[in-house]
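Excluded from the complex is one protein chain; the other protein chains are retained at their positions.
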Amino acid sequence: MPIEPEITEELVAGHGLTPEEFDRALELAGRDLTFTELGIVSAMWNEHCSYKSSKRWLRTLPTTGPRVIQGPGENAGVVDIGDGDCVVFKMESHNHPSYIEPYQGAATGIGGILRDIFTMGARPIASMNALRFGAPDHPKTRHLVSGVVAGIGGYANAFGVPTVGGELEFDERYNGNILVNAFAAGLAKSDAIFTSKAEGVGLPVVYLGAKTGRDGVGGATMASAEFDSTIEEKRPTVQVGDPFTEKCLLEACLELMASGAVIAIQDMGAAGLTCSAVEMGAKGDLGIRLDLDRVPVREADMSAYEMMLSETQERMLMVLRPEKEAQAQAIFRKWGLDFAIVGETTDDQRFSVVHGGETVADLPIRELGDAAPEYDRHWREPGRYTPIVASTVEEPEDYRAALLAVLGAPSQGSARWVWEQYDTMIQGNTVERPGGDAGIVRVEGHPRKALAFTCDVNPRYCEADPYEGGKQAVAECWRNLTAVGADPLAVTDNLNFGDPENPEIMGQLVKAIEGIAEACSWFEFPVVSGNVSLYNQTEGRSIPPTPVIAGVGLVPDWRYAASAGGAKPGDHLVLLGH
Amino acid sequence: MVKARVTVTLKNGVLDPQGKAIGAALASLDFEGVENVRQGKVFDLELATDDRQAAKDELNAMCEKLLANTVIEDYTVEIE
Amino acid sequence: MVKARVTVTLKNGVLDPQGKAIGAALASLDFEGVENVRQGKVFDLELATDDRQAAKDELNAMCEKLLANTVIEDYTVEIE
């Protein structure tokens, strides 16, 4: 057993906890925290897991509707599309990892969002990605673009999901903080949706998928270098995606779900084992006890802290119907994946972790999850830009040159070179590939029905006026769906903003959400899932507010879907609207 | 002319999906006792110079800039 | 335990699109005088045996059976 470091103020701060949060944690424990507990608390209460800055505002979004089966709060939203089928979808950011290592960062972003979809019992049928990079001539941009695009393709193509849309924009404001937002959608039967809510006491908690390594274990371990002399070997490492394992995990999970063995299931994303176990227990009002000695590991001598915080990809946690154990295990063997019973559900509503015969963590489970700290951060009305009056803009001398400049701008140009690196046709259901207003994919098992997908936002509008910009993003998404002949169903969002502790930035977030809520209510276009990415800034300079809205629509008959192509010489052009 | 070999391998602890799959395949082909497989890359280069030290510096720069992804990979340069 | 490195390279004369592209990329990054680049693979393996000769035979068999495509690739086996 490595000697655990002493819990000092620096170590607490290094874990991103404020002194007040740390006191709260001490209160919950009723004693000093162990090092493992400090890791667990910091993982559960960070912005990414707890939504502590945004939760209050997210509650104001409209999330229900006659077709909504599952709104925010699960791995993905679920919307009824008739005939017993439903569409399951969500969007998720992987901004910072993609900046550090563009290929793997983007690849694991795709892997994460796909797991969110198939954990719910849905087979992924479409993906999109909204990408924002710095200026084209910035020295890092080329490397980042080629890495991110290759990473998305490398993962999605091998996994076997068609990429049917996205966004690609260049702006120097993203020079030091690119945005990689990935969307995925899947199809499931409405009566066969799986969730993370554990039920039943004394049932086996099963670990599925790949073996645990030190991948992505927070930099906080580094800050405590003195606790082990082999620290060089234990350096936190970048997460690497393994689409092959994920494809096997998809097939194994769907087989397992069909077998009736699954009571609750949750993918391991950020702070893998910690988040997934806490979530399953907290939702089911149960406790969870984990025995780390049974966790399949890739490296020797991993500490409890490392195992609990590892972000190794392609893993799941499940509560199993005990009588199905042999069958479940056989399925995972067949697909070459690990299957290990690593704990059980308990009735004490505590999260306890045993390692090497010692209890290394024992905390009340609900307070870690649902009842995490929440902030009403100070915000102020963001400054609005005064509209430019047309008459004050000089008329261009050369319209031809002006038009070419617009058409030639990197953000306006064709993104074909990007999407031709993605498999857009796999599964044989793509009716409309990228390049139009929305991608369209047929609903398998149905002769005519199809789903349309688009994602949109204009960060410049959002910066000029976050409220109007938020509304505009929803409206654009709505227009792109209706333009192809789809009935808009629902949206997922990815709110990318700067530092919420800056009242101006917090104001952008608040007003953008207000605009999104207003537009979504007006259109009856509920938000069924989403993701918030804050602290997108470098050297104190934040990105423009970028709330990406991804919408899904139902096309009653794909034969009548409209597309941007197909115009012939002599056809009339009509301008609609005003 | 200088002939050189650059070897690029994954850093310790970084997941190697390829190595993992190859290890499993070797086991299924009845090769026993293969405990660990890690895959890396080699680049054989010919440089139009006779200055071995200059070549070495140049090769290191190539690794940093292109041949290796130093976030997850280590490299070594050997000159023949 | 025996640690070994297997190096697999393309046979002479076999076209190497990756090597070619890397050569071009190096040139575009202003590395001059790179006359030829060939890309290959290395595998670092650990075998649970102390018999170095047996390990070597085993590794050669692994190359013939899986690690190298002997139609277009050559391999070498080194034991540490």
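So that you can tell them apart, the chains are marked A, B and C in the order they are listed, and the count of residues begins at 1 in each.
The working rule: a residue touches a chain if its C-beta (ideal position, glycine included) is under 8 Å from a C-beta of that chain, and two chains touch if they have at least 3 such contacts.
Quick note on the criterion: contacts and distances are computed from a predicted model.
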Per UniProt record, name of the chain withheld from view ["Dihydroxyacetone kinase subunit DhaK", "Cytochrome c oxidase subunit 1", "Phosphoribosylformylglycinamidine synthase subunit PurQ" or "ABC transporter permease"]: "Phosphoribosylformylglycinamidine synthase subunit PurQ"
Touch partners, limited to displayed chains, of the chain removed from view: A, B, C
Of A:118, A:133 or A:335, the one touching the omitted chain in the full complex: A:335
Residue in contact with the excluded chain [from A:421, A:458, A:482 or A:521]: A:421
Touching the absent chain when the full complex is considered, from C:18, C:36, C:49 or C:76: C:18
Touch criterion as defined above, residue of A:242, A:267 or A:338 at the omitted chain: A:242
Sites on subunit C contacted by the missing partner chain, in the whole complex: 13-18, 21, 65-67, 69, 71-72
Residues of subunit A (touch criterion as defined above) contacting the omitted chain: 150, 153-154, 157-160, 242-245, 247-248, 251, 335-336, 419-429, 431, 442, 558-559
Touch residues of subunit B, complete complex, unshown partner: 17-18, 21-22, 25, 28-29, 39
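What we mean here is this: only the chains that are shown with their structure count from here on.
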Between subunit C and subunit B, distance of the C-alpha-averaged centres to the nearest whole Å: 9
Between subunit A and subunit B, centroid-to-centroid distance (C-alpha), Å: 33
Whole-Å gap separating subunit A and subunit C, where each centre is the average of the chain's CA atoms: 38
List of subunit B residues in touch with subunit C within their complex: 1, 7, 9, 19, 22, 25-26, 29, 31-49, 58, 61-62, 65-67
Interfacial residue positions of subunit B with respect to subunit A in the complex: 11-17, 20-21, 24, 69, 71-72
Complex contacts: residues of subunit A adjacent to subunit B: 100-101, 103-104, 210, 213-215, 233-235, 237-242, 244-245, 298-299, 312-313, 336
